[in-house]
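To start, the structure under review is shown below, and the notes come after it.
A single protein chain has been omitted; all remaining protein chains appear in their positions.
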Amino acid sequence: MLLIRCPYCEEERPELEFRHAGEAHIARSAEMSELSDDEFEKFLFIRQNPKGLIFERWRHVHGCGRFFNAARDTVSDKFHLTYKAGEPRPDITLMAPSGPSAWANRDPAELNVNTPDRDKGA
Amino acid sequence: MMTETFRIAGAGRLTPARTARFTFDGKAYAGLEGDTLASALLANGVHLVGRSFKYHRPRGVLSAGAEEPNALVGIHRDAARKTPNVRATVQELYDGLTAVSQNRWPSLAFDIGEANDLGSPLFSAGFYYKTFMWPKAAWDKVYEPFIRRAAGLGVAPDQPDPDHYSSLYAHCDVLVLGGGAAGIAAALAAAAGGARVILADEQAKFGGALRFETGAEIDGMGGWDWAQASLSKLKAMDNVRVLPRATAFGYYAQNLVGLVERVTDHLANPGKDLPRERLWQVRAGKVVIATGAIERHMVFADNDRPGIMLASAARTFLNQYGVAVGTNVGVYTATDSAYAAAIDLKKAGVTIAAIIDIRDDPKGAAIDEARGLGIEVLTGHAVTKTGGKLRVSSMAVAPKAGGATRVIPIDALLMSSGWTPSVHLFSQSRGKVAFDEATQRFLPGSYAQDCVSVGACNGTDTLQAVIEEAYAAGETAAKQPKGNRPTASTTENWAGGMLGTGPGAEPDTTVKAFVDFQNDVTAKDIRLAVREGMRSIEHVKRFTTNGMATDQGKTSNMHGLAIAAEVLGKPIPQVGLTTFRAPYTPVTFGAIVGHSRGSLFDPTRRTAMHGFAEGRGAVFEDVGQWKRAWYFPQAGEDMYQAVARESKTVRQSAGIFDASTLGKIEIVGPDAAAFMELLYTNPWAKLEPGRCRYGIMLREDGFIYDDGVVGRLADDRFHVTTTTGGAARVMNHMEDYLQTEFPHLQVYLTSISEQWAVIAVQGPRSRDIIAPLVEGIDISDAAMPHMSVREGTICGVPTRLFHMSFTGERGFEINVPADFGESVLEAVWAEAQKHGACLYGTETMHVLRAEKGYIIVGQETDGTVTPHDAGLDWAIGKKKKDFVGIRGLKRPDLVGTGRKQLVGLKTVDPNVVLEEGAQIVADPDQPIPMKMIGHVTSSYWSSNCGRSIALALVVDGREKMGQRLFVPMPDRVIEVEVTGTVFFDESGDRLNG
Partner (left out) sequence: MVDMTNVARRPIFAGRQTTAPNASVTVAPPASRLSLRAPAESVAGLSSVLGLDLPTQPKTSASSGSRHALWLGPDEWLVIDEAGADLAALIKPVAAFHSAVDVSHRNAAFVVSGKGAATAINAGCPQDLSLAAFPVGAASRTILHKVEIVLYRTGEDAFRVECWRSFADYAFTFLTEAARDA
């Protein structure tokens, strides 16, 4: 069970109090009905699902009830940081690459883990 | 009863007067309190305790601890409490203990399965995979049952577990895993620094290797005495919790460690109050891993006979339990530490036949002392095989360089090829082990979490160094340097040893030199695996099963790895190490399940009026976690009769229904209507306070997510209802949009699902029933028309009264504060009975709404149904610029033809009731597989219509009105006619009737 820092409760709380809520920073258009099919497809269906750094939403559903954002490494499960909903995506391109995977006791390279392309600000 | 004959007076730490009786395979024995089952059996001269997994070879006790691969027994407390695969070396003796051997038939001494041993050329590694491949059909019926009977471990109990298990979340600053010299020193230092400390050990007594290491001295005390004195000190401190009998089985992310504490397995009369085991989930600031090392056996021919054991085990049995493991004992070693066992036994009066040391010229105090005691020491020699059947009786000894073999009679053989640091938990913490060339062992390398390894598990070999290192780690963990460290001394040295096979078990031999006792894996099997193409140690493991099963290769992994590396001609680290997975030792299902059984498996939710329904004979159905009254059978009625009566009564007079489980959300704020506009398809801005509207909620993809009646209580206040099943997710959905997409709106949401009990009164007499009870509300149609809401009182209790209907009849839903629900219902029911009304349940509710074609989200919809599909276009505000789902609805696939649409179905034979979920085809004579064009979503017998009715989703269904379609069933094809969705009172007049 992970500990997740809730930016509203200002402390780490057990994962049981939280619920994952999908990828972050996908803004809903204020002109929703004007979106083209391509734009709507991108908004509704297309997700990054990266192996490595991801920006995602969580809700402290059994705590303060707030939705917030997190930068997490999907390989190591490490939360790099969490921040309030509405705040801009933090620049963490210089963050250390994934550590060894959770249970395999192997280097990421040995696990065929692709370090996300940080130059592109993925 | 057999009396003990191998207990040595004055040896060990048990009290001779405190005896405990036990039986093994029906035979009665006596042991002492504080014994393990293994030490008690050995005290009685019993070495044969089990049969091996594959070859059914006789096996004895190998170890004195958790690493035991052989001595697995069943412990039977009573008919329901039969625990298989218990390690006799871990099970503490209690008076009355009953143990049975496993994997043998008809008896332990004479086992028919032993024929597998003679046929062993057939049973080499990979044998099962290769032999039982063909014919495939034989696998289920012949091969698997045979293999399962012939090979295997204990038998699972066949009755529900009567014990209970508990669980606990705990937090501490410093968690120390392992209560040997290192763990105790670390705990002392951390505790002295004021840290919250938990010290856990898998044994009943703390002390670890100090149990047997007689030469150890710490702070001027014997090692064991220091351990006990230190423990007393720790236990007395408020900031320290000491957990004996607690195995740390898993190390998870962010310093979460799972431990199982065995609470009652050692008690003769556990009673009913104590849990059998307690699962600890400990979150630690810092973890000190002090898990020690495990001694390895020597790999040589026939190294598995009862009486052959690890040197440290024999020493533990002597020094802790006062038990001599034999009278004429041989020793085979590649390291100094086995000498200490020989010396201790010799001093206790046991004959040491000889020490066979594979090293050519070992030097040191231990060797000198052994020779000084007159023990014959043969260096540069090897044990090439052993004799004996149910107990070892001899060892064949030969010089490594070649020469005459000498057969030496023995009744026990101690062995040591060195010590393997227990890096299991370190590795589980995601730390990376590193191979130390000099000492040929894997040690903690880079750390991934805030933990530190100290002592033997860190490759620290001398006692003084262990104490220094551990105490310093404790100080660091508590961030309080205390100084004043204990000093320690010992003459012993655990370093050195060998990996792999010795003489007589080389690659060209066919002898059974066991690497893994539990899985009957020999050196030959591992070589075969490599020859057959396994290159990775992970493949070798799976091909041979080396390191699998309950002991997870604690004694075998390093030998197996070394043998594979030798054949592959690669250095050990290049062949790799198999992954250390949780659990470290087997964990019971009971411990994992913990409190989650019986009524605590899942919450059962009951409404405030549950008791009323129960008292009137309701049959309940499960709706998610809720218990809902399903129907109210009267004397002699079955469900269909009851539902038929209830349905008719509601339409003739009235019925009373508990609608409390519906989700309710109060939406408050100046932007409440704006928020409603965005979350629902309907327009809300112009809905007047006091009026209600049926609302539809979509997901962004355009599909129906939920529905319900919404009442506007004031300009800035809405009372929203949701489906029962949707209550929590709709609240989450609304909060999500409010917090993250529409945070500019001044509005708040509050769940009031359980604040209000809801009594639905439906039927032509509904107004007459409630009229005498309601105060402050004019319930005439003129003042309070259909689809309106008022606040007032009923029976003197505040109410939100809705004039609404889910039956097509005039109806009201009375919301009252939950604690008043039952009392108000009783009053309503008293009035209702005067009008011939009935109580009805969810089944009748379903029938009545289906007669009117009202959908149920989750029944008529399945996440792929749009409002248009469901015939609910009218509920979409055509002028609205935005709402959740507005763009999804315009997706090409959602507006094109060929979509499934909601229609009614009438069977041509009105007495046939369709099955819900049944598929619909246009032509019943087409070849299989048929083209399915829809399915039945709801189907009932309607007593009001005098026939069956059904709702269905059919491709372009609304264009098929009047057409005949077909529902193929296994035994017949049912012909149906496509109709509208309203079967009763199509004009809708009865709503105000």
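Letters A and B name the chains as they come in the text, with residue numbers starting at 1 for each one.
What we mean here is this: contacts are C-beta pairs under 8 Å (C-beta built on N, C-alpha and C of every residue); 3 or more make two chains touch, one makes a residue touch a chain.
All of these numbers come straight from a predicted model, not from anything done at the bench.
Partner chains of the missing chain, restricted to those shown and counted over the full complex, are A, B.
Between the chain not shown and the residues B:Val824, B:Ala850, B:Val912 or B:Ile933, the one that touches is B:Val824.
The omitted chain makes contact with just one of the residues B:Arg542, B:Arg606 or B:Lys648: B:Arg606. The omitted chain makes contact with just one of the residues B:Ile294, B:Val797 or B:Leu965: B:Val797.
One chain of the complex is left out; on chain A, the residues touching it are 1, 8-11, 13-14, 16-17, 62-66.
Although one chain is not displayed, chain B still touches it through residues 164, 166-171, 196, 273-275, 278, 281, 283, 595-596, 599-600, 602-608, 625-626, 666, 668-670, 746-748, 750-756, 772-773, 775, 795-797, 817-820, 822-824, 826-827.
Keep this in mind: only the chains that are shown with their structure count from here on.
Taken in their complex, chain A has these residues touching chain B: 1-3, 14, 19, 21, 28, 30, 32-33, 35, 37, 40, 44, 57, 59, 61, 65-67, 76-77, 85-86, 99-105, 107.
Residues 169, 252-254, 256, 281, 283, 427-428, 430-433, 448, 577, 579-581, 700-701, 732, 735-736, 739-741, 743, 881-882, 886-888, 890-892 of chain B are the ones that touch chain A when the two sit in their complex.
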